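Missing here: one protein chain of the complex. Every other protein chain is in place.
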Amino acid sequence: MLSDTYLPFAIFAVVSLALPVIVFWLSRYFRPLKVIPKQQETYECGEVPIGEAKIQFHFQYYMFAIIFVAFDLVSIFVILWALVFSDMGDIAKIMLLSFLGILMVGVTYALKKEEIIWI
Amino acid sequence: MAEMWINMGPQHPMTHGLWNLRVKVDGEVIVDAMPEIGYLHRGMEKIFENKNYTQIGPITDRLCYGSSITWNHLYCMTVENLIGVEVPERAKYIRVMAIEIQRIASHMMWLAAYAADIGLLAGFVLAMRDREIMVDLLQMLSGSRLTYNYSRIGGVAADLPPEFERDCLRAIDFFEKRIEEHETLYRDSKIFLMRSEGLGILSREDAINLGVTGPTLRASNVKYDVRKHNSYEVYDEMDFEVQCHSDCDVYGRYVVRMNEMRESCNIVRQALKKMPKGPVRVKTPMYAPEGDAIGRVEDPRGEGIMYVIGDGTDKPYRLKVRSPLFVTLSAAKKMLVGYKVADVVSIMGSIDVCMGETDK
Partner (left out) sequence: MDLWSVSYDLTNLLVDIVNFFIYGLGWLIPGSIGEAFDSLGDWLASPGVMRIFTILMEIILLIVVALLNVVTLIWIERKLLARFWDFRGPFYVGPLGYFQNFADGLKFFLKQIITPIKADKFSYFIAPVIFIGSSILILGTIPIGPEFGITDEGTPVPGSVILAFAIFAVAPFSILVAGWAENNKFTLIGGMRSAAQMMSYEIPLLLSVASVIVLAGSFSFVDVVEAQADMWYAVPLFIGFLVFLVCIVAEVERIPFDLPEAEAELVEGWTTEYSGMRFGFFMMTEYVRGYAGCAIAAALFLGGWNGPAIIPDEFWFLIKAYMVFVIFVWIRASLPRIRTDQILDLGWKRLLPLAMLNLVIAVVLKTLGVF
């Protein structure tokens, strides 16, 4: 069963998430706790911040993000294909390679075109 | 899309001192920039008016911690012009030599700071190590390591120590080999070229119009050097090339500074070779006459000018300092707009910021 196979790993996940929490909580008994209001201000190199930081940020790598989403799914597929590689027929092997080739052409086109679009 | 102003400074690793560069960014691209100075203002020019001529000398050292001999010498030269004394020939040669050693030390400090800016910590440590060679030479000359107070009105503080000539020649030879090592660390590094080529372009016209001087101007392909074109001390007897570069970018400024260090090594050699025997200092009166005088030098960071008005007492009526970086910083917007936030450090690092002289 899945839960049985991955039980050690589940326990590890709980332990590793608990570790930082426990250490932060423990350090509470050793560190100074007195907070003065000046300390809690946002750090912006010692000046008063101009405006908020929670704004609509202009994410300039948007085009890359879109290609990335497409390619990330493909890479998962490639890894699974690699796992069963020796059990597959020749056509299945060639099909995926040619699929990757087509994707490469697409990426090349996107990057060429995108030099005008991006940023 | 929202744009935001970011305060880079006064407490920012990029600033090398105490100033504030406000950049307006859209995403990571800079759309506006505004340098703001004055955090280190010490009222130097007012202090000068309340001290007598001898007392001002050590204070001028504090104008720029990176190249104090240059500013100290500029002050002495200006006052000598006002009083009208002729400095002994040997003192002139010693001054030229000391200034050039200081120029190398200053450029090495720039190299270190710039390397740390772009994340190359090896460059920082190694450049600081090799700056030490020059600082040691200056320590032999003057006894101190940061603010030397070596020039005096009417000459220099002391003659060369024994064996100085031999040590200096050795150090210069050794240093020239070290410069080659540094070049391999930068010139041959693809990532360094990616971080410096084509960045912070300041065109020839803009550089001239904004009054930029020094290596930044020469990297914009203007062949202008006060040492050559308005020669002072004995620079007209020295044989050296004015370095300039046609790229107008950060890499050009790097090349200009590296080549200037080599030229400075040559000048030091020539000065040691041509140096005559004789006294190094003449007596000067305590009281300056009425009138005014001007002095211009080529600081490692640009053209430094001092203008002094004497009123017949032992104190100057007015001593005006023209600091090169005060002017160069005004070109910040021209250089920054259109590049990325990551390039701010590279571009601002390339003009060798020293806040001491900018804020006075």
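Note that the chains are named A and B in the order they appear, and that numbering of residues resets to 1 at the start of each chain.
Keep this in mind: a contact is a pair of C-beta atoms (placed from the backbone, for glycine too) under 8 Å apart; a residue touches a chain by one contact, two chains touch by 3 or more.
Given the structure is predicted, the values throughout are model-derived calculations rather than measurements.
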Practice problem: Over the full complex, note down every shown chain the hidden chain is touching. | Solution: A, B
Self-check item: Among B:30, B:44, B:77 or B:116, residue touching the chain not depicted
Solution: B:116
Exercise. Just the residue numbers, please: which parts of chain B touch the chain that's not shown?
Key: 4, 6, 12-14, 25, 28, 115-123, 125-126, 129, 185, 189, 191-192, 194-195, 340-345
Quiz item: Residues of chain A in contact with the chain that isn't shown?
Solution: 5-9, 11-13, 15-17, 19-21, 23-24, 27, 30-33, 35, 37, 39-45, 49, 52-54, 57, 59, 61, 64-65, 67-68, 71-72, 75-76, 78-79, 81-83, 85-86, 93, 97, 100, 104, 107, 111, 119
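The rule we apply is simple: only the chains that are shown with their structure count from here on.
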Quiz item: At what distance in angstrom does the C-alpha mean of chain B lie from that of chain A?
Solution: 46
Exercise. Using the touch definition up top, name the residues of chain A that touch chain B in the complex.
Key: 44-47, 49-51, 53, 55-60, 119
Quiz prompt | Partner chain A, residues of chain B touching it in the complex | solution = 1-2, 4-12, 20, 22, 26-29
